[in-house]
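Once you've had a glance at the structure underneath, I'll fire off some questions.
For this depiction, one protein chain was excluded, whereas all remaining protein chains were kept in their positions.
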Amino acid sequence: MPLTIALWSAAALLGVGGLAVALNGRIEATRIVYGLCFCLCLILFMTAVVPRGAVALTMVLPLGLPWVEAHFQLDVLSAFFLAIVNLGGAASSFYAIGYGAHEKHPSRVLPFFPAFIAGMNLVVLADDAFGFLVAWEFMSLSSWTLVLAHHEDAENRRAAFIYLIMASFGTLALLMAYGLLAGPGGDYSFAAIRAAGHEPWKLGLVLALALLGAGSKAGLAPLHIWLPLAHPAAPSHVSALMSGVMTKVAVYGFVRIVFDLLGTPAFWWGIAPMTLGAATAALGILFATIQSDLKKLFAYSTIENIGVVFIALGLALAFKANGMALPAALAFTAALFHAFNHSLFKSVLFFGAGAVQTATGERDIERLGGLIHVMPRTAFVLLGASVAISALPPFNGFVSEWLIFQAILLSPSLPQWSLKLIVPAVGATLALSAALTAGCFVRAYGVAFLGRPRSKEAAAARESDPWSLSAMATLLTLCLVTGVLPSFMIDTISPSARLFVGGRMPAQEEIPWLTIVPIAESRSSYNGLLVCLFIAMSAILAARLIHVFASGSTRRGPPWDCGCPDPSPITQYTGSSFAQPVRRALGNIVFVARERLDMPAPGDTRAARLGIEIRDRVVEGLYAPISRATDFCADQLNKAHFLTIQGYLGLVFGALVMLLLMVAIWQ
Amino acid sequence: MMLGSLDVVSLLLAIPGAAALALAALPGYRLTSRINVAASGLTFLCATWLLFERPAPGLYLFVDDLNVVFVVLSTFIGFTTSAFSASYIEHEIGTGKLTPAYVRFYHAIYQALMLAMNLALLANNIGLMWVAVEVATLTTVVMVGIYRTPEALEAAWKYFILGSVGIALALFGTILVYMSAEPVLGEGYDAMVWTSLMQQAAAFSPRLLNVAFVFLMLGYGTKVGLAPMHAWLPDAHAEGPTPISAVLSGLLLNVALYAVLRFKMLLAANAAAISPGPLMVALGLASLIFAGFMLYRRDDIKRLFAYSSIEHMGIITFAFGMGGPLANFAGLLHMTMHSLTKSAIFFAVGHIAQVKGTQKIAGITGLSESHPVIGWGLVAGVMAIAGLPPLGIFMSEFLVVSSTFARQPLLAVPLVLGLLVAFGALLMRAIEMAFGEPTGRAEKIEASVVPLFAHLSLVLLAGLYLPPHLVTWFQNVARLLG
Amino acid sequence: MAVILDIAAQGAQMGLVLTLSPLLVGFIRKVKARLLRRRGPPILQPYRDLLRLLRKETVLAENASWLFRSAPYLIFATTWVAAALVPTFATHLLFSWSGDLIAITALLGGARFFLALAGMDVGTSFGGIGSSRETMFASLAEPAMIMIVFTVSLIAGSTQLSEIAASTLSHYQLRVSFGLALIGLAIVAIAENGRIPVDNPATHLELTMVHEAMVLEYSGRHLAMIELAAALKLLLYLSMIACIFAPWGIAPAGAGPRAFLYGALAYPAKLAIGGFLLAFFEVSTAKMRVFRVPDFLGAALMLGLLGTLLLFVSRSL
Partner (left out) sequence: MERLYFDVAHLLAGSLVLTSFVLLYQDRLSGLINVFTIHAVVLSFSVGWQAYAQHASHLYVTAGIALVFKALIIPLSLQNMIERMRIHREIEVVGGIGVTMLVGIALVALSLAVMLPATAAADPLAREDIAFALAVVLLGLLMMVTRRNAVSQVIGFMSLENGLILAATGAKGMPLVVEISVAFSVLIAFIVIGIFLFRIRERFDTVDVQELDRVRGEPR
C-alpha cells in the first residue's frame, strides 16, 4: 500500500511538472507548483517512515523493458533514502515558495523541479536495472535543465555541458555493470540478478564500474569536476537538492549494487572506496577552503562529505568481507547516518546562500560582510548549520563522524596487511579534513556574516522572507535533534544494516540516559543530550551569576585594534588572506597555488598588488589531455570531409579491394 | 506480373504510382500538396492493413514479418513527412526558392520515391529489389539537385556517382548470388526468389556466397551510409529540401539496410559460408566512431544531423552484426526509433532554417529564448537522438550496450566510447543552438509543428511502454534474423 | 544515597577544575619568573585579575554583534564541560561516560570555533590575523590529537578516559607508541594553549601573537570569561596527560572516601610537576616563526600516525 501511494505521488509530481507548463506565465504559478511539490513530498516522506516491518514491498507494472517490466520495491534501505529525498524535497519546495518569487524566468525552473524530485524518488524505488537507469538518467536530465535555468551566462552553459557529459558517462558505466550482472539472457530485474551467481573477476569489474558510475554522480574524486560547476549554477533551492539529496541518491546506487546485488565481498573491495573517499575528502575540503564563491565553497564541502561517506562504506565492506558483522554494521550505520546528516545541513547552507544572494545579489564573500546585523535570523541559522557541518557537538555532524572514528578504531583486528596499512592513513586523512572543515567554515561564516560590510549591497541587505527562514529553521532543528538524540537514528538504520552487512549495532533504546554505545559501554559512549544540557546550563549559569553579582553594564565605543583602528572596511581580513596559511601549508598537495607579488620599486608610486593563481592538478592531469585528444582526432578525421569525388571513390575502391584480398586469402 | 492474389500489396504500389502520374499532370501547389498528403496517408492505411491480413508470397512480391516492419514504418514517415513538406514547400514558394513548375515535379518525384521504396521492400525477387533501389537512388538524386544552386548540383553529382557505383557493386553481388543458387534451383526465376532462396540456402556454394556478400555489403552499405562509403550522405542531406533530408534519413537508409539484412539471413542460413556478423560489426563500429568525431567540426545544422544518421546506422548495423535475439531486437527497435526521431529533428530543422534564413549553427543560437516551442522541440529531439531516457532510443541503446557487454565485453568498450564521443558533440551543439543569447531573425513560425511533436510523443511512449503485440512481433523478426 | 554521592563527586570535580585553573596559571608564571631570576607576581594574581575584570564595565566595539557578546560564555561553558569530563582525582564519575576523548577534542574544537568567529566579528585586521593563524594551527593540531587518541585508545581498548586510566594502572608496560603518544600530546598541548614556542601569552607584538590577537577587542567580564576558559584549557591538558600517562593515586570506580582523599592529594602534585615542566620548557626555548609552526605540529601528527601504525601492525603479531 505505501508503495502504491509513493508511486502515485511520484507520478503526480510529474503531473505537476506538466501543470507548470500549462500555468506558464501566470503570477501565482510559483506558489501553486511549489506548494503541490511540498505536499507530495510530505506524502512520500510519510510512506517512507510509516512502520511496515522489515519485509520489502514490491510491485510490477507493465512498463519499461517488455520481458522484464518495471519492478518497484520499498525495502528498509529504499525507505531510508526515500525519507532523505523527500525531506530535502519538501524543505526546498517550502523554501522556494518564498525564494522562487525572485526567480527571473520561472518558466525555466517550474516544470523541471517536480520532475527532478520525481526522478530521484523513482531511482530509490526502482527494482530492475532498466527502471533504475531510466530514473537515474532522467534525474540527471531534469537537473541539467535546471542548471541551464540561467542559460544567458556562458559559465552556466559550460557547467551544464560538463555536467551532462559526466552524468551520461556514469550512466554508461552503470549500464555496463548491469549488462555484466544480467548476462546475455537479459533478465534485468534485481531479483534475478541477486539469484544468478557470478565469477569473482566479474564481481570485481562490476565494483569498479559501480565506483565509476555512482562515484561520478556523487562527486567522488577524480570524477568530481562537474560538481562545483553545476551545483552553484542552478537556483539555490535546486543546488540544495543536488548537493544535499542527489549525491545521496548516488550513494544509494552504490550501496544497492555493491552491498545488495554483488553478494559477499572480497576483502580488497573495501580498499578502493576507502582510499578514493579519503582522497576525495581531503581534496574537497582543501578546495573549499580557498573558494571565495559561497556556493562553490559549499559544493566543494559536499565533495568532502561524500568522501567521508565512502570511507565509511569502504570500512563496512572490509569488515563484511571478514565476517565481522558488528563493526561492519557500525561502519555501515555511520555511513548512512552521515549521508542523512549531510543532506540536512547542506540544504540549510545552500538555502542560506540563496537568501544571501537574493538579499545582496552577491555570492562572492569578498564583497559581503556584516550580514549578521542586517539579516540576523539567517545569520543565526547559518551559524548553527556551520557548527553542524564542522562536526562539533552537540550537533549531528559530530555524531556520525564519531561513529566512523569508532569504526576505524575497530579495524586493527582486520587480518589483511594491506588494510592494516591503509586504514590508519585513511583515519588520519579523515581527521585532517574534519579539522579543516571547521577552519573552512569559520572563514566562510566570518568573512560573509561578521565584520563590516565590504560593499554597499551587503550593507543594504534585508532579512529574507518567512517561508525561507522557516524552512531553514526546521532543518536546523532536525540537525540539533538528531545530534542530541542519535539513538533513534541508529535504531532506524539498524534493519538495513542487518539486511546488507548481516549484523546490527546494540539496540540503543535499551541504554539509559539516551546514551549511544557503538560496541560496549566500556569501549566508548557518547551522550549528546547531556553534553548539550551541560553546555547550555553552565553558559546560562555563568552569564546569570556574572550579571547578578558582578557588573552587567556595557558601553559602546570605537574598536580598539591595538589603538590604531581604521574606519575603512577594506582593512579587514579578506577571505583569501584568511586562507593564506592553509594555502601555504597544505595547498600544494592537491592544487598548485602560486602567489605573485608585484612590488613597485622604491619611489615608484603605483600600488603593490598580490595575485593568486590556483591550478587544479586533476583537471590539468586528467581532463585536459582527454579533451585535447578528442580535438586532435576530430581535426584529423575531419580532413575526410573535404576529399574530392575521386578521393571518396578511392575509399570505396580501397575497401572493396581489401575485402576481396581478405576473401581470396581466407579461401 | 502476377499480382492477382496480392491486392493490398499491389495497392501499396498502385497508389503512389497513380499519385505520381496525377501530380506530374496537375498544376497548383496547394492542391498537389494536399493530394500528396492524401496519397501518402492512403498508402499508410494499406500498410497497416498488412498487419492484419498477410497475403501469400508471389513470384515478384511477398510479405513477411520482416518487411512489414519496414513497410509500415516507411509509409508512416512518408505520410508525416508529406504533411510537413506541405507547409515547408509553401514557404519555399513564398521565398521564391522553388518555382511552381519545380514544385509539381517535386511532388511527382516524391510519390515515385515512395513507390520505389515500397517496391524494394516488398520485392520477392532480388533483381526486382535491385531495380527498385536503383530507381529510388535516381529519384532522390533529382530531389537533391532540385534547388540547382552550385552546392546542390555538386551534392547531387557526388551522390549520383557514389550511389551508382554502390548500386553497380550490389548488382554484381546479386549476379553472384544467382550464380551460386543456379546449380541448386536451376535456371530461371526460382534462383532469384527470396522464398525459394531461403529454403535452399544451405546447399549453395559457400565461397561464391562469401564473395557475393562482400559486394552486397559494400554496395548496399553505400546506400546505408556506412563509413567509408558515407561520403554522399552529408551533402545530400544538407543541400536538398529538408523533407527529402527527412525521407533520406528516415526511410531510404532503412531500405538499403533491409537489403543488407536479407542477404545476411541468406548467408546465415548457409553453415559453410563466413558469418556476415564480423564484417557488419566492423563497419558499424567504424561508422559510429568516425561519425562521432566528425560531429565536433560541423558548423552546418543539417550536416550535423546527417552525420548523426551515419552514427546511428553504424549502431544499428553493429547490433544486427552482433546477432542473437536480444541484439537483433535492439537493432530493430533502434532503427524504428532513429527513423522517427531523426525525421522529427529534420522537421524542426526545416522550420528553424526557414525562420533564421541560414543553416549555419552560428546563426541560430538561443532558440529556446526566441522560439520556445520549436527550440524545446529541438532540444527534446537531440536528447532523444543522443539516447537519453525516458525517450525510446535509450531503451535500444541500453539493450545494444548491455547485451554486447554481456557477450563481447571488449567490443562494448569502443561502442561505449563512440556513443560518448557522439553524445558530447551533439550536446555541445544543442546547448549552443537552444540556449544563450538569441541571434538572427525572430519572427513567428507559422508552419505546423504537429508532425514534429507527433513523432516525439511516439518516441517518448516507446521509451516508457512497448505494446506487447509489437514486442512479440519484433521478437519473431529478431528470431528470423538469427 | 549513592546517586547523591556520585552527583557530589561530579560537582566536586567541576568545582575543583574551576578553582584550580587560575592557580595553575599563577603558579606557572611564578615558576617562570623564578627561573628568570625575577620575583614575579604572586601566585594568586590571576584570581585578582579575574575579579577585577568581572567588576569592570564592558566596552564593546560599535559594530560588535550578539555573537561577540555570547561567544565568551559559550567558550567558557564548552571548555568547562570538557574539563569536567577529564578524570582529575577520580575515575568513573557519574557523567564521565557522556563523552569520550574524541568528544573532548571536539568540545575544545567548538570553543575554538567560537573564539575564531569572535575574533572576526568586529572586523579589525588583528582579529583576522589571530583567527586565521589559530585555524591553521588547529587544522594540524586536531588531527594530531585524534591520532594520539587512536594510539592511546588502541592500547587501552577504549576511548573513555576512565577506562584508559584504569587499564594503564592495571597493566602498565612501556610501549614505543605510548611514548610517541606522550611526545605528540605534549606538542599538541603546547600549541593548543598558545605557549612558547608556538605563541606567547605575554606579548602583544603584532607579528607573533595568535590567541591574544583574537581576544584583542574583549574587555571586562567577557575577557574574564575567556581568560578563565584559557586557564581551564591548560588545566585540562595537564590533567589529561596526567590521567593517561601517570594515573597513579587516582581513585578507581566505586572507591571509598580514602581513595578519594589520596586522589585529591595526588592530583595537585601532578599539576605542580606538569606546570613546572611546562615553565621550564618555556624559558628554555624561543618563539618560532608562524610558518614554522605547521612543521612543529606536523611532527606531532606524524608521531601519532606512527604510533597508530605500529599498533595496527603489532596487533597481528
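For reference, chains read A, B and C in written order, and residue numbers begin at 1 within each chain.
Everything below uses one rule, namely that a residue touches a chain if its C-beta (ideal position, glycine included) is under 8 Å from a C-beta of that chain, and two chains touch if they have at least 3 such contacts.
Everything quoted here is computed from the prediction, not taken from an experiment.
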item: Among shown chains, those touching the left-out chain; value: A, B
item: Sole residue of B:A47, B:L73, B:V141 or B:I316 that reaches the chain not shown, by the stated touch rule; value: B:V141
item: Full-complex contact with the absent chain, from B:Y189, B:W376 or B:Y465; value: B:Y189
item: Absent-chain contact - pick from B:V37, B:L50 or B:V165; value: B:V165
item: Residue of B:V131, B:L420 or B:L480 touching the missing chain in the full complex; value: B:V131
item: Touching the absent chain when the full complex is considered, from B:A238, B:M313 or B:I352; value: B:A238
item: Where the unshown chain meets subunit A, residue by residue; value: 641-642, 644-646, 649-650, 652-653, 656-657, 660-661, 663-664, 667
item: Positions on subunit B contacted by the hidden chain, ascending; value: 125, 127-128, 130-131, 134, 138, 141-142, 145, 148, 150-151, 153-158, 160-161, 164-165, 167-169, 171-172, 174-176, 178-179, 182-183, 186-189, 192, 205, 207-208, 210-211, 235, 238-239, 299-300, 303
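Definition applied: only the chains that are shown with their structure count from here on.
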item: Chain contact graph, described as a line, ring, star, complete graph or other shape; value: line
item: Inter-chain pair with the most contacting C-beta pairs; value: A-C
item: Chain closest to the assembly centre - both centres taken as Cα means; value: A
item: Chain centre separation (subunit A, subunit B; CA means) in Å; value: 44
item: Interchain centroid distance [CA atoms averaged], subunit A/subunit C, Å; value: 35
item: Shared-contact residues (touching 2 or more other chains) in subunit C; value: none
item: Complex contacts: residues of subunit C adjacent to subunit A; value: 54-63, 65-67, 73-74, 76-78, 80-81, 84, 95, 97-100, 102-103, 106-107, 109-110, 112-113, 116-117, 119-129, 131-133, 135-136, 138-143, 146-147, 150, 153-154, 157-160, 163, 204, 206, 216-217, 219-221, 224-225, 290-291, 294, 301, 304-305, 308-309, 311-313, 315-316
item: Residues on subunit A engaged by subunit C in the complex (per definition of touch); value: 369-370, 372-373, 376, 379, 383, 387, 390-393, 398, 402, 405-406, 408-409, 411-413, 415, 417, 420-421, 423-425, 427-428, 431-432, 434-436, 438-439, 442-443, 445-447, 450-452, 513, 515, 521-527, 530-531, 534-536, 538-540, 542-543, 546, 550-551, 553-562, 565-566, 569, 571-573, 577-582, 584-586
item: Subunit B to subunit A touching residues, read off their complex; value: 157-158, 161-162, 165-166, 169, 207, 210-211, 214-215, 217-218, 222, 228-229, 231-232, 234, 274, 279, 290, 293-294, 296-297, 324, 326, 368, 383, 386, 388-390, 394-395, 398-399, 401-407, 409, 412, 416, 419-421, 423-424, 427-428, 431, 435-437, 463-466, 468, 471
